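A single protein chain has been omitted; all remaining protein chains appear in their positions.
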Amino acid sequence: MTNTEMMTKFPHLGQASDKHLTHEPPDFRHEDWKYTHFPQFQQYKIQLPSALSQDDRTPLSVPKIPLGDDTWIVVVKNGVIQPNLSQLPDPSSGISIRSLTEADVQHSEESGLPFGALAMKHGHYFSQWAMAQHAAGLFIDVKKDVVAQKPLLIQTINEITEAKQVLPCHHVVRLAPHSSLTLSEILEGDGAGMSLSVYEIHVGIGANLKHNQLQLWANSQECIQQVLVAQERESQYAHFAYCSGGKKVRNQLTVSQEGQMAHTELTGLVLPGRNEHLDNQTLMRHISPNCSSRQRYRSLVGHEGTSVFNGKVYVDPAAQKTDAYQHHASLLMHESAVSNAKPELEIYADDVKCSHGATTGMLDAGEVHYMRSRGLSEIQARLMLQEAFVRDLLESLPVESLRSWCLNHCVERLHDLNRLTD
Amino acid sequence: MLLEIENLRASIEGKEILKGINLNIPSGEVHAIMGPNGSGKSTLSSIIAGKDGYDISGSIRLDGQEILDWEPEIRSRAGIFLAFQYPVELPGVGLSSFLRACVNERRKYLGEPELDASAFLALMREKAAMVELSQELIRRPVNQGFSGGEKKRNEIFQMAMLEPRMAILDETDSGLDIDALRIVAEGVNKLRHAQRSMLVITHYQRLLEYIIPDRVHVLMDGAIVMSGDRTLALTLEEKGYDWIRAEQEVSS
Partner (left out) sequence: MAQSEQELLEQLSERAYPHGFESDIEQEIIPKGLSEETIRFISQRKNEPEWLLQWRLKAYKHWLGLKEPKWPKLTYPPIDYQDISYYAAPKSAPVLNSLDELDPEIKSTYDRLGIPLEEQMMLAGVAVDAVLDSVSVVTTFKEKLAEKGVIFCSISEAVHLYPELVRAYLGTVVPFTDNFFAALNSAVFTDGSFVFIPPGVHCPMELSTYFRINARGTGQFERTLIVASEDSYVSYLEGCTAPKRDENQLHAAVVELVAMDRGEIKYSTVQNWYPGDKDGKGGIYNFVTKRGLCKGVSSKISWTQVETGSAITWKYPSVVLQGDDSRGAFYSVAMTTHLQQADTGTKMIHIGKNTQSRIVSKGISAGRSQNSYRGLVKIRKSAFKARNYSQCDSLLMGNRCGAHTFPYFEIHQPTAIVEHEATTSKIAEDILFYCTQRGLSRESAIAMIVNGYAREVLDHLPMEFAVEARKLLAISLEGSVG
């Protein structure tokens, strides 16, 4: 139903290319939704972004992270930009940030902006559903040759009080040729509803986008997110995901390298705790020659936590000389922890270098013992080893202040997970 | 004349690497080619052996026959052997079955009967002893798990097995310690023969103390800029390649 609905609504966007698209929420019989599905989704009610009264600032925990004047900040609460809490870039900076409306999508043809096209082509059921529901969000536009002078931070706070309520969002990020931006996001909230977000990201010729997402959902919240990226030639896209909470989270990252010599770097650190189910899926679409990609994901799964990783590398017949690497490692901290992984290679070109690896295990007892024999307590030893497991991935987070904040958060989280384990 | 190279030019992706090489090697002689890094030494050896991917003009003749349009395996069967600078590993391919197929291809080409298993094994044992290659290595897949020195000895072993007319040794000395170098050089010397010529490509003079060449050629920027007897190697060792550059400038 949704695909048709989206097509009817936005006829200029063409047809969906995914023939597996379902007309109802996909269930466990659908390969991509085997481990994570939302059987009651059809009963969910839509909560459209509602304006927040100007003086209602108390629930906002900004700034949690000491970023200072070195950062542009956009605060978005329940889908609406909060101007007086934000420090938006000056128009002279070459970077514009504004709300995206349905009208933008409706008239994207005239404006020459590709709103909706990626979601139509590669969006899954829920993304297309969100589009069909007039989802609004942000439009971030970086002009040609502009190298952003400061990192940009978007702080998203979703407080959907009731369960089975869903807040759909649609964000578009466009980097014109040879521009460069570091875009970080902190996603958090309270309540019991679901955040459903679609990102359409266009990285122009020779442009460079570093995209960091820190998901700190409360463990009563649900999230479905799809980040759709189209990369032009010689562009670079790096995505860093830190997922540390959520009742049921499904993140999908779909990156298409549409021009030669593009490089993609996907990194993820996933820490599901008690009754948390965190699912990260990647689809790396190598459709042009001479491109490369590198994916590294690690999960540290606590007591009654579940981690799902499904990473696919697709190499089109045209994508000769592709160099693709993917690795997923998962560390189970408790006997009730579950890890489901499905690293896939789908390759149609012969002159390629593709490899993937996956490991699952627990901390090495020998290592723990060795450290204890040097006088550390068992918990100290374990924490130290767990920290080592996550630390070098954190190095991929390019913003120093965010990185140290994230490391602290991670260590605290590990303390919690270990406490629950004992 | 066993090998004649005439005005050989080669380029790859529009970049000219060999700029008109002329070189004659009479039967039974050992010639050395020395030159700094990037002078085109390895390209020359690859092209004689028939490696794909170059734009080539000029002529290479073996026993008076033009070989430039021959496939690499035909050149090999006709007697050209290249000891690789970086021998590749062939996972799972046993060295003895590999060599048996190679030896018999060469024999078929020469109109000789194929070797049966026992004759082949006897030959293999004899030649392996010559380069001190252990039986254990012979049982392994080609070059898999071989040390750098073992790989180089394996190249000389294969050369002994295939009994080529024209052997090219591409930096066989690189990465060898002094003992391995001695073993390899002794093996090569045992294979010197009135009907066999060799082209020894090296960066350093050291190898030429063990394998005494009849002629030494200096290759720079894709051309042979100087030729002489073995004393040229010693002069080069003493004065370095800059000396030749200086000489070149004076003469031009």
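By letter and in written order, the chains are A and B; residue numbering begins at 1 in each of them.
As a convention for this text, a residue touches a chain if its C-beta (ideal position, glycine included) is under 8 Å from a C-beta of that chain, and two chains touch if they have at least 3 such contacts.
All values reported here derive from a predicted model rather than from experimental measurement.
K.L.:
Decide which residue listed in A:Val352, A:Val368, A:Ala381 or A:Leu397 touches the omitted chain of the complex.
P.N.:
That would be A:Val352, which touches the missing chain.
K.L.:
So one chain is hidden, and I want to know which residue out of A:Leu332, A:Val368, A:Leu393 or A:Leu414 touches that hidden chain in the complete assembly.
P.N.:
Residue touching the chain left out of view: A:Leu332.
K.L.:
Decide which residue listed in A:Leu187, A:Ala341 or A:Val368 touches the omitted chain of the complex.
P.N.:
Candidates A:Leu187, A:Ala341 or A:Val368; residue touching the omitted chain: A:Ala341.
K.L.:
So which bits of chain B touch the chain we can't see?
P.N.:
49-53, 71-73, 75-77, 81-82, 84, 87-88, 90-94, 97-99, 101-103, 105-106, 109, 141, 158, 162
K.L.:
Just checking the interface: what residues of chain A touch the absent partner chain?
P.N.:
Touch with the absent chain occurs at residues 31, 317, 320, 330, 332-335, 337-362.
In this section, only the chains that are shown with their structure count from here on.
K.L.:
On a C-alpha centroid basis, what's the spacing between chain A and chain B, in Å?
P.N.:
About 55 Å, centre to centre.
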